[in-house]
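Let me begin by handing over the structure; questions about it come next.
Only one protein chain is missing; all other protein chains are in place.
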Amino acid sequence: MTQATDATKSASEPCLLTHDEGRVRVLTFNRPRALNAFNQELYLALAEALRSADADPQVRVIVLTGAGDAFTAGQDLTEMASMASATGVIGFEVLLDALEAVGKPILAAVNGLGLGLGLTILLHTDINLMADEAKLKCPFVTLGVVPEAGSSFLLPHVLGYQRTAELLFSARYMGAKEARETGLVLETLPRAQLLPRVLELATKIAQQPPAAVRETKRLMRHATRGEARAARAREAEEFKARMVSPEFQEAMRAFAEKRAPNFD
Amino acid sequence: MTQATDATKSASEPCLLTHDEGRVRVLTFNRPRALNAFNQELYLALAEALRSADADPQVRVIVLTGAGDAFTAGQDLTEMASMASATGVIGFEVLLDALEAVGKPILAAVNGLGLGLGLTILLHTDINLMADEAKLKCPFVTLGVVPEAGSSFLLPHVLGYQRTAELLFSARYMGAKEARETGLVLETLPRAQLLPRVLELATKIAQQPPAAVRETKRLMRHATRGEARAARAREAEEFKARMVSPEFQEAMRAFAEKRAPNFD
Partner (left out) sequence: MTQATDATKSASEPCLLTHDEGRVRVLTFNRPRALNAFNQELYLALAEALRSADADPQVRVIVLTGAGDAFTAGQDLTEMASMASATGVIGFEVLLDALEAVGKPILAAVNGLGLGLGLTILLHTDINLMADEAKLKCPFVTLGVVPEAGSSFLLPHVLGYQRTAELLFSARYMGAKEARETGLVLETLPRAQLLPRVLELATKIAQQPPAAVRETKRLMRHATRGEARAARAREAEEFKARMVSPEFQEAMRAFAEKRAPNFD
């Protein structure tokens, strides 16, 4: 997939959909054939949409969700190999900076599969609800890499150290019930009821005095912001080292050859 | 209500009751007609009673509870508007400093309604038990203000970030069952059994070697003390700014006019 192809595609079908329900801005990842995986285009589109929603006085709450059956498969693996040698703007980092800068509440409606950033983005949103049918996974070690998006600090903060260790080391799926019980999401419900319920909650929050809500979020985020940023910096440094490791190369070869990787 | 009136009232009926059960000092908020709301008098009386109990070698454990049906409605709103222009000693800050300085274990028996400080005081006590009939709420954003008492740091520390965000943004009530499941209180039981159970637990702790207990509390509190203090300072600064905001003024007008506030 080249940038030219992306540009062509995005002209007819944007990779991010935007619409408002009253004072709630809904942003929908819209690459359903790629399970809404994040390519450079989607990273930058979402970052820009977040900045725009945060600046818009008509918008009080932001909702993130995915089109079709998936929430998001995370980093698009077809672009991942090229990240090792990437120069210039890294969409992933631009998106995380944008997420961190948003002052308004962000709710996530996890409608389906979440991989990698599909899970770790939930550490940067404020309230997450999840469809019973959805499942989440952090496949970092299986790819020979390490956690990202500050998750080496934020995920233990939410799930506890042990559960995080077990999930990251085994790279297994977590279902909706477990996500709720461990505190990764607040509520789980059938997919058909997910977005209506998220909008109901978002609308209720949108009725509160917006500056008080914004300052409350700022005060709450303050406590972990420094550590989350420091974790992101440590992760990014190690991530770069991992991308030239034999483990990562074997994982990418196995992905290309559609076989299980061999780490013996 | 003037200070003179308070002084008259407190002569006949003190705003704080004190009695000992063996080595356990029980302090009871006693303004039942005001749902035990904290006015300047009660802030200072409780602060002084905590210092006195901590210094008394006959006392090993402290219990906090409320008279009548409420635990405490928090800041007395009839005095809140005047806080914006207050000079001299702020009772609220005096109480928090006193709570933080107590070396002995403090148990809370949440017998009924807790609003604002009625919830956030539970972040400065060591063990909280709650009546099944009680409920708690942080109405900060609805008043156009922000969390206090270090709760922007301590509440996410206890409930997790997301649950705290949802509670603070929506300003809804939390019942006893949810308070237990989220870790805000350790046990819930019928109101008639609450104080006996709290005294049983307090008496058991009072049989332990007191210096070892005190040093254990000191070591446990050390880890969060600095961050809790820093959060309090950030909150206090923002609180002051919020009290001259249009949102706060609308909230106070609506309170005086007994109507719902309008933040559109």
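When the chains are written out, they are named A and B in that same order, and each has its own residue count from 1.
Heads up, the rule we're going with is that a residue touches a chain if its C-beta (ideal position, glycine included) is under 8 Å from a C-beta of that chain, and two chains touch if they have at least 3 such contacts.
Owing to the predicted nature of the structure, the values given are computational and were not obtained by experimental measurement.
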| item | value |
| --- | --- |
| Absent-chain contact - pick from A:R191, A:R218 or A:R234 | A:R234 |
| Per the touch definition above, residue among A:A109, A:L168 or A:L186 touching the missing chain | A:L168 |
| Contacts of chain B with the absent chain, listed as residue ranges | 105, 126-128, 157-158, 183, 185-186, 201, 204-205, 207-213, 215-217, 219-220, 222-224 |
| Missing-partner contacts on chain A, residue numbers | 140-147, 152-153, 156-157, 160-166, 168-171, 227, 231, 234-235, 238, 242, 245, 247, 250-251, 261, 263 |
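Convention: only the chains that are shown with their structure count from here on.
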| item | value |
| --- | --- |
| Chain A and chain B, separation of their C-alpha mean positions in angstrom | 37 |
